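Every protein chain of the complex appears in place save one, which is left out.
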Amino acid sequence: MITAERKPMEELIECLRPYNRILLVGCNECVTVCSAGGRKEVGILSSALQMAFMKEGKTLEVKEMTLERQCDPEYVEELVIQIDQVEAVMSMACGCGVQEIARRFKTKPVFPAVNTEFMGASERPGVWVERCQGCGDCVLGLTGGICPIARCSKRLLNGPCGGSTNGKCEVDPDIECAWQLIWDRLKALGLEDRYEENIAAKDWRTGRGGGPRKIIREDLVK
Amino acid sequence: MKTESVLEKVFASGELAVTSECGPPRGAVPEKIIEKAKMLKGYVDAVNVTDNQTAMVRMSSFAACVFIKQLGMSPILQMVTRDRNRLAMQADILGAYSHGIDTMLCLSGDHPHFGDHPMAANVHDIDSVQFVQMIKDMRDKGKFQGGDDILNPPKMFIGAAANPFADPFELRVARLAKKINAGTDFIQTQCIYNLDKFEKWMEGVRDRGLHEKVNIMPGITPMKTVGMAKYMKNRVPGMDVPDEIIKRMAGVPKEKQPEEGIKISVEAIERLKAVEGVKGFHVMAIEWEQKVPEIVERAGLLPRPTIDL
Amino acid sequence: MQDQNTFKQNHTVLVIGGGVGGIRAAMDLAESNRDVVLIDKASSIGGLMTQLDRTFPTNNCDLCTLSPNLSESSRQLHIELLAMTQVAEVQGEAGDFKLKLITEPRYIDLDTCTACGDCFKNFPECVRFTPGLDHRAPTCMRYPQAIPHAFSIDIEKCKDIDALVKVCKADAIIPEDTQKVRDLEAGAIVLAPGAEVFDPGKLDSLGHAANPDVVTSLEYERILSASGPTQGELIRPSDGKQPQKIAWIQCVGSRSLHEGAASYCSSACCMFALKEAIVTKERFQDSIETAIFFMDMRTFGKDYELYLNRAKDDYGIRLVRSRPHSVFHDPETGSLSIIYTPHDSNTNVTEDFDMVVLSTGFKVSRDVQDLAVKLGIELNEHHFAKTDSFNPVATSKPGIYACGMFESPKDIPETMVQASAAAFCASKNIRMVSESSEAVEEFPPERDVSREPLKIGVFVCDCGLNIGGVINAQGLADYSGTLPDVKVSEMIGHGCSRDALARIQTVIAKENLNRVVIGGCSPRTHETKFQDTLRRAGLNKYLVEIANLRDQNTWVHFDQPDGASIKAQELIRMAVTSVALSRPLTDNIFPMNKDVLVVGGGVAGMNTALSMADMGFKVYLAERSSELGGVAKKIRKTLEGDDVQAYMTDLIERTTQHDRIEVITNAFIVDHTGMPGMFKTGIQIAPQMFYRQITHGVTILATGALPNQPKEYLLGEHEKVMTQLDMDAVIEDQPDKIKDVTNVVMIQCVGSRCPENPNCSRICCQSAIKNALRVLELNPAARVFILYRDMRTYGFQEDYYKTAREKGVIFVRYEADALPEVQADDAQLEVKFNDPILKRKVSVYADCLCLSTGFIADEESTEDLGRIFHIPKTNDNYFLEDHIKLRPVDLSVPGFFVAGTAHAPKTIRECIAQAQAAAGRAQALLAKDTLNLGAVVARVEKEKCAACLICVRACPFNIPFINADGYSQIDPAQCHGCGICAAECPAKAIQLMQYEDDQIMAKLTGLLERVN
Amino acid sequence: MSFQKRLTSGEFVVLAEMNTPKGVDISELVTNARRIKGRVDAVIVPDMDNGIMRMSALAGGVLMHQQGVESIIHVYCRDRNRMALQGDILAAHVLGIQNLVVVHSEEMAKGDHRDAKLVDDLDELDLLGAIQSLQNGVDMAGFDLSGSPSFTVGCTMAPSADNAAFEKELSLARKKIEAGVQFIITPPVYDLNRFSAALDAFKKLGVPIIPTVFLIKSVGIARYISTYEPGAHISEDLIKRIRKASDTEMECLRIAGETVAGLKEVAQGVHIITLGWEYRLPKILDYAGI
Partner (left out) sequence: MENFEPVIVAFCCHYCAYTAADMAGSKRLCYPPNVKIVRVPCSGKVDAIHIMKALEKGADGVYVAGCLEGDCHFKNGNIEASKRVAYIKKLLDEIGIDGERVEMISMSAGMGERFAQTAADMTEKIRKLGPNPAKSFSMDMASNNL
């Protein structure tokens, strides 16, 4: 899923300062699952914002709404009913959602409430870790199902650097050395030989190197 | 001979090669590097010039190499994959070679996390193995990495680093093999203090016959104080400093510790000379360059062979 | 003993006596689907307890704790209540008694009387009665929530019957009413006739007859009582002024040789004197001086010693160890002089008091003795029912059981235990009415309120002075009427009384209300009552909200009535805004697992197991040691001389041989889940430690306590030092050893009533007496010293104490701050102690030193089990019952009961009674074929669910799962209703029924957003 | 890597015990197996342990196999004669079971079929001999088999209260090793130091030693073991630790996990017994860092 984390309150308060009525929009997909922007967080943030302004003697009217997905225009359309009653929108979705709202409602300022972080998995309840950088050309088949691009600090494709100690990355001992993981995994699978193959330099065009990406499924295009 | 590199010629001569290194200054004046390089003249075959070492901004390695070259010495251009993408790297290689710089050391580089620009994007367009491959292809196939032909291909003698100690240990030999496969001509290793473990590594290297495909130069770094020894042991990732070394350093009074450090280095060189596959030594005296000549001398590595430039 | 299974045609039990014991017995029987006829010779049930102001040790208002029980008993379909009724004749035998009952005329028709009180207002001379203080003839309602809720007339006293008849608007007065005779067939009889208090009039020296300011403790209760003659004002009868100095004189009519007085101890008087003194200081004025004159302070019940310490230390109640000779009245000052000799002196002291309260003991009334003759049951020398040590509630006649005061003098909790035990034993004689054939109360169909506009009714209870005495209940009701959507708002008297409930029901119907708010006491105790009322009125029971105006407002803010009034408004507002959002809910109902798990195989555990198994239930008896028996297996004789070993051998034999009992020894409870009727308990069985899960419907904890072995007085170090338990065995096994002794010294309260174990171990005084008497029997020349702090030979044990004194046992008191000292010089054992009379140290060379070490809770295992079962414990690690007064057998976790010394120290006899009581309580719970889990379960709104797994991970019981349709599903049968998932759900897709977010939010709105 | 392979290559093996159901509802067993799949090397399936009639170990082992979890099944002499034993052992091989543990048969007295007849046609050493013989292609009657099975065979060692008993167990173990035993499961370890002290004696046996870690679930059980099994060495500190814990259950799991982790340093493997709390195995492994 796409993970996100709420921005510092100060930043949120600052960007809403010019407004009196806003719409706070959650998203029932990834950000709900990573507890950053679902209905519950919308409720909490709404209260927090109102209190923060009340404290300054100002009333901020917050309308709460949570869409099924903010990255689909049909769902975003649901905001139409509310949008005229507010001066600005704050979205708790990932960057996709924020942009979708901005695209649909050209005259309303939209602010992100969260920092969109990465594509990750939940390691355990309450802990999410980066697993994929969306490079567009998956190497996991070569690396035992562990991504060196997302999980090695240096994105090394041919093995660990000289700094890995006890299976941990030199950058931060809390980070597992991706190559240690890859190697352990290859060994467990009896695929040690895979390591010996030199992986050629990557074609980053499939990643961000080729500019903003787009997927077109001809058969589905309407 | 693949190249004009002095280092290649020393290896070819069958003599043990000696290299050392110079860090470019953190400023726009060349005096410092010239002064440092001069100290080494006559004692080493080539001088590594680091590239934003420890992820701290310094004068570019290329520029510093030019100054050393002007002193009539042989520089080794270090380049890391961290700061440049493959375009910039190839461009710089062409430029360096055009200035007569014909030896390179390919590294991935320290992570920006450790340096003075932790906020910098780390490029890592390609990794060090791919880097070696790229230079080899430029040299031998005359092709840019993208596949186009090079009009006058640079003939670089290609070096790479190896750390015999980092984890997973069993991967260290295989990792070396990959670098050799990619086209590495010589290897400079991480500082060696744990001689037993290094020898074990070399055993692995010999088992696969890699010592015949590449010239391995163990890194030697004298320690000034017991504090430095402890720092290396505990704080430098991938460094293996056995407790005996610490004990030995701690066992002498503070003022005698530098001498003890040098002694340890000299003894190491003497012991490793005998190891099959060791083709030279990379003597790095960090912020203590003046001691390199003494070590080289006491280790019996003098005189250096004269190579025609 | 009695034949257990004489099943005959009849399935009715006659319960004689409508006091707390009788009510408890009747309710237990009714709950376990037996028909009950409950008779009382008074005009309403309730007995002595209804006359008390508050009860110890909680100092609760008794009416409040009792009245739900009373009206509950009248609700019970199996119970037929006959007031003013007595037994005239009895024939037949167990299973088939034929009785003649005589009901005296009430002159009021119960069905039409509305208890309006007009008769009482106009003709007080023939309707007024205030028990205790009013010496006039009986009539009428004894207290405001009386059941039956109707007046009665004393026709003799009435001068103008026509006028009386006319004053009744309901036409309920029937002057021609006559005595009615009725035949009844019953399978068993439970006797709970209670006791009467000793009449101190006979003791001239105390001046009760002559002086109005000398009152009995019961009269004093009436003075304190809000429903009493003084409306709860503490004033002395002679001049109506508040007394400033009050004395209590203990043992009036008990432990006494006076004419008409009893030789036994009345057991409860010490505690109620302490209670009255505390309440006096607490409720009226802390400066009122209180002194209690006593011989031994007998606070031997559970946690009673702590109560005593609080009385002394926190309230400064003066305790004077002396039995006063006489009370004189000084006509000039109006004060009362008590002349007494302090226990440690020989000179008389005279002290003046404003009021004197006589702690009068209990005795069996003449009427009850006559009843016993009619029933053909034997009485003991004190005219109490004669029962057996090992069958404590069975009388000499099969099918007839006695409980409460009639069995022996006792306090309320023990009465409750015995009542449940007697009910259980009685139920063995009769068949259970099967649930399907019985007429379940038919509720009208629920009205669909979903499309109706909100019509909220608010009913504010004044709860007597409890609420109305602090805030203006009428004012609050007026205020409530101004709240949005409130259609009706009324003040009702005692909201939980029958007529109040009827009133609510009527108003709901009349006004077509669809939501109800009750402002009253805690929903914890009274919610179901009001829910039933809604059902009767055709509303779903979850459309009511209770504002806790009493327990959490007027009781705790009586010191600031203004604050309490504002808060009351807020609480009502919260309830109104919240109830507006309540929705009809359906209870989750499941089949009942009727198997029983009994933990602990001692005397209590085995008796419980056998009782349940005999009733046809499958019982698992888990014992952690390798054999059954527990502590009782080490005891040889009881104080009364019964052979404990023979009893235990038989008990173990019967238990192990029983078809329906599976004994699991070496069993350790390791996990537990579920709810009453569907428990699942994991047991690990040593030595192989294999694991087994048992499913069962109820759990009875009979895990016992440990014989205390404190490291004091060389116990375990010197061969001549032993515990009373050891001594018991020595006497039995090595009588020759006893024959040689010269001096036997016993020290009481070793390891009890001390800082480490502050409570009294209850059993030690009687075991010391028991062993002392047996020593003297074997060796009349021996000198036996008992060093004690208070001799607590309660009830009939007192007789043995008396015998011991007569036989020359030397009793020497010591104070807690001057403990006896023991020194050993090789074989010589020297005991030194203060002689309070001689006022010097005395030294005795003991051939044997017996320490009365009593019990100590098995801390480690109660802790273990308490944690696994979530059962709270007392500070000294006994299991804490649900209500120390009225529910001494039930634990606070539904479906759990406690028996034996796991509850508190007790004798074998008391353990057996509690075991039978636990069986009875368990039987009542298992009588139902289905299990209602209520409606509090988590429900997922699948449209909102993001299938994020957070609920799956958060649930402590692993209930939610993501189903094939990709959303979270929660099985209502398994959901425990904690709501953790609902709180964690990031999509707010889960709601906990009855506690939905919008309802909670509405409460906050009601509280915080002012209504304009 | 298979259990056998790990054992021979000297790698640390993690075993867990899972009882078959008393009945045919295998859902819990299967769920539990899936929970630890990939985290333990093999599951030991006891056969009517402690005289409690249950689904047979053979079926349980096969079920594990179907879930992709390697199994080790118990065999012993109490309930079957040499015919049945040999037949079952052949069947086990055919059905994919690769490992056997020959265990001492518990008496019936504590079981649920106390009136059952004890067979005891063979003793443990006989049975070990029979297994060897079957693997060599010959049955106990001397007839040649058409195709012979192969197994990794282990045995258990009983707890010993004192040194003499321990010596006796050791000599018994030596005999079993002679009879073909390739690994030994030793009694529960509650005190790592005590275990380490006995390590030398174990090492001399020359086969891998797999000590047991028994999950204590309550203070009551800890107290019982410390009182009645003097050889077990449950310390007062351990009992205190459980008592003082705010969450007893988690503390017990943590203790088991720590013991597993401790044994990782000194033993060749570990055998975790959770008796009814198999669903807690993942947590123990978490605490053990496995």
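All chains are identified by letter, namely A, B, C and D, in their written order; residue positions are counted from 1 within each chain.
Keep in mind that, in the parts below, a contact is a pair of C-beta atoms (placed from the backbone, for glycine too) under 8 Å apart; a residue touches a chain by one contact, two chains touch by 3 or more.
Remember, it's a predicted structure, so these values are computed and weren't measured experimentally.
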> Since one chain is left out of the picture, which of the remaining chains does it touch in the full complex?
Replying inline: A, C, D
> Among A:P8, A:P73, A:G145 or A:P173, which residue is in contact with the omitted chain in the full complex?
Replying inline: A:P8
> Just one of D:N19, D:S133, D:T212 or D:T248 touches the chain that is missing; which is it?
Replying inline: D:T248
> Out of C:G563, C:G616 or C:G641, which touches the unshown chain?
Replying inline: C:G563
>> Using the document's contact rule, name the residues of chain D that touch the chain not shown here.
In response: 245-248
>> For review purposes, identify every residue of chain A that touches the missing chain, sorted by number.
In response: 8-10, 13, 40, 43-44, 47-52, 54-55, 57, 59
> For chain C, which residues reach the chain that was dropped from this view?
Replying inline: 58-60, 282, 522-525, 548, 550-553, 555-560, 563-564, 566-567, 570-571, 574, 867, 870, 872, 880, 892, 936, 954, 956-957, 976-980, 982-984, 992, 995, 997, 1000-1001, 1003-1005, 1007-1010
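As a working rule, only the chains that are shown with their structure count from here on.
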> Taking each chain's centre as the mean of its CA atoms, how far is chain B from chain C in angstrom?
Replying inline: 89
>> Nearest whole angstrom, what separates the Cα centre of chain A from the Cα centre of chain B?
In response: 40
> What parts of chain D, by residue number, touch at least two of the other chains?
Replying inline: none
> For the complex, which residues does chain C have touching chain D?
Replying inline: 624, 666, 668-671, 682, 684-693, 860-861, 863-865, 867-868
>> Applying the document's contact rule, which stretches of chain A touch chain C when the two form their complex?
In response: 28-29, 32-33, 35, 38-41, 43, 66, 122, 125
> Of all residues in chain D, which touch chain C in the complex?
Replying inline: 19, 49-50, 52, 106, 110, 214, 217-221, 223-225, 228-229, 243, 248-249, 275-277
